[in-house]
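A single protein chain has been omitted from the complex, and every remaining protein chain is retained in its original position.
Letters are used for the chains, namely A and B, taken in the order the chains are written, and counting of residues starts over at 1 for each.
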Amino acid sequence: MNARATQLRAPFVLLGATVRALPSVRRSYRRVVESMFVVGNQSVVFIAVTLAFLGLILVYQGAYQAQKVLPDLSQVGMIFIGTMVRTFGPTIVALMLATRVGAGIAAELGSMVVTDQVEAMKVTNTDPVEYLVVPRFVASLLMTVVLWVFGVLVAVFAGTLMGTMRFGIQLGTFLSLAGTQPADVGVGLLKCVAFGIAIPILSAESGFRASGGSEGVGWATTRAVVNSSFAVIVLDFLISTLAYVAGW
Amino acid sequence: MSGTRMPEEPVDDGSAVGASVAPVGRAILAACRVVGGMSVLQWRIVRSMLSPRAFDYDETVRQLFKVGWLSVGVVVATALFVGALMVISSGNFVKATGATSIVGWAAGTAVFSEVGPVLIGLMFSGRVGANNTAELGTMVITDQVDALRVLGIDPIAYLVVPRFLAMIVMLVLLTCIGDIFALIGGAIACQAVLGIDMRIYWHGVLESHLLDEFAMGLVKGFFFGGGISIVSCHWGLRVSGGAQGVGRAVNNSVVTAAIAIFVVNFFVTVLWT
Partner (left out) sequence: MGWIAEIASATLTLSGTRVLDGAELRLAPGRIHALVGPGGGGKTLLLKVLATLLAPDAGEVRLFGTTVDPRDGDALRDLRARIGMQFQNLALFDFLSVADNVGFPLVQDRNPPPADQVAARVEAALASVRLPDAGSLAVQALSGGMQRRVAVARAAVARPDLLLFDDPSGGLDPVTTSRIFALIGDVQARQGCTVVVASHDIDRLARICTDFHVVHGGRVIFSGSLADGRASDDPRVRMYLDVRDADA
């Protein structure tokens, strides 16, 4: 029971340590930028492909159902864009990042733990949280927001193709921002910030807990993906409920 | 950091156009290699399944239990939250239009046809697919796969086929179970957050004759299960490079599986409707 409690507390402890070490970013901004490039490089194609198909399917289903229920397709575009910004965009982008970036962070840190590099850092008076976690944390937070915007654009692009070519909706009617309130952008941004914090912390925590050679790194990576993905779902639920109750 | 080359960095050949096009070309070639490799694996699986003497019944059952035990918890929990999420997301729309009866229908349709299979598939990929890649990767590194070959056992028949079958069966089952729990989660959210009576919700679900969507969801589960098992076995058996190798393999496995899920999802939907 005690071990379980420590396990559940560990990510929060790491989050606290990371936030405390944030001021060091001033010195290590080059590593932050490097991390951002790594995250971006790793994820851009992946997000583009998945979000494109997401856009295609959302518009397909939306228009198909609208055709069946009420033969009016004029609202499809604006509802699609609104829900992309507020709901599907942040969630799906975050789930993709949880798999790509979360696994990446856990694999990197995990293999450093099992080869004693983290201990070598401690002996040379380097704080592993400051040196390893903080740059990845800041990079992930910023890139989640950037990739959310990118993902939404890709999905809207793909969805527009589907809406105009397959269902014959007028471009002007489809590309309407009438379904997107500032509150939607705000909620989407809040979700991205929450996801961008949860993913690197949970993945780093899994990586640090790796033990036992290559196998240990594999398990740490698996744990990171599952924990990060589940956290995204739970946080999504919490923020959506908060947003509804607060009337945003 | 000071002129070191990271192991996977491309070599710079100096030309600007080359530098921008080359990575794309390399990516496409890499993608083709991966897809090709997995097609070969699929073919070998089919061939193995056709010869009944190589079929390992016990191992398949063992994998079924293992896969199920690993994933049931995560899938049920995810389904509950996702169902609730769907309902809450439609909350503003319902408040604005007062169309309370639509909530059941909307939640049911979305969950059965798209959101259920895809999200359950993604969580299954993370929980079971990644685990599978890590397990097979470890076996490769510790020479256990070679040991099997030396003993005259075909690794495909012994390792891959049981997992392939187990994951397909399990994911179809889990999609079914998950769909139901998603609806339950939606019902709770409907009452507790939106303040709409649950009975209106369930009425909407049941009146909507969503059997067609439910069936499509199960078919998607079938294909997702097959896809995830092939992807995870492919990357697991190709591990190389020590401590970082298994981590990289798991990484590739979940990424490929996610892409496969979205692509297959699209084609099944379009071909079905």
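The rule is short, and it goes like this: contacts are C-beta pairs under 8 Å (C-beta built on N, C-alpha and C of every residue); 3 or more make two chains touch, one makes a residue touch a chain.
Bear in mind the structure is a predicted one, so any value in this text is a computation, not a measurement.
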Contact with the hidden chain (one of A:T6, A:N41 or A:T126): A:T126
Chain not shown: contacting residue from A:Q7, A:Q67, A:Q117 or A:Q170: A:Q117
Contacts of chain A with the absent chain, listed as residue ranges: 115-117, 119-120, 122-126
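One rule holds for everything that comes next: only the chains that are shown with their structure count from here on.
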Centroid distance [mean C-alpha coordinates] between chain B and chain A, Å: 18
Chain A residues touching chain B - in the complex, by the definition given at the top: 30-31, 34, 45-46, 49-50, 53-54, 56-57, 60-61, 64-65, 83, 86-87, 95-96, 98-100, 103-104, 106-108, 110-111, 114-115, 213-215, 217-222, 225-226, 229-230, 233-234, 236-237, 240-241, 244-245
Complex contact set, residues of chain B against chain A: 1, 27, 74, 77-78, 81-82, 84-85, 88-89, 91-92, 109, 113-114, 119, 122-123, 125-127, 130-131, 133-135, 137-138, 141, 189, 193-194, 242-251, 254-255, 258-259, 262-263, 265-266, 269-270, 273
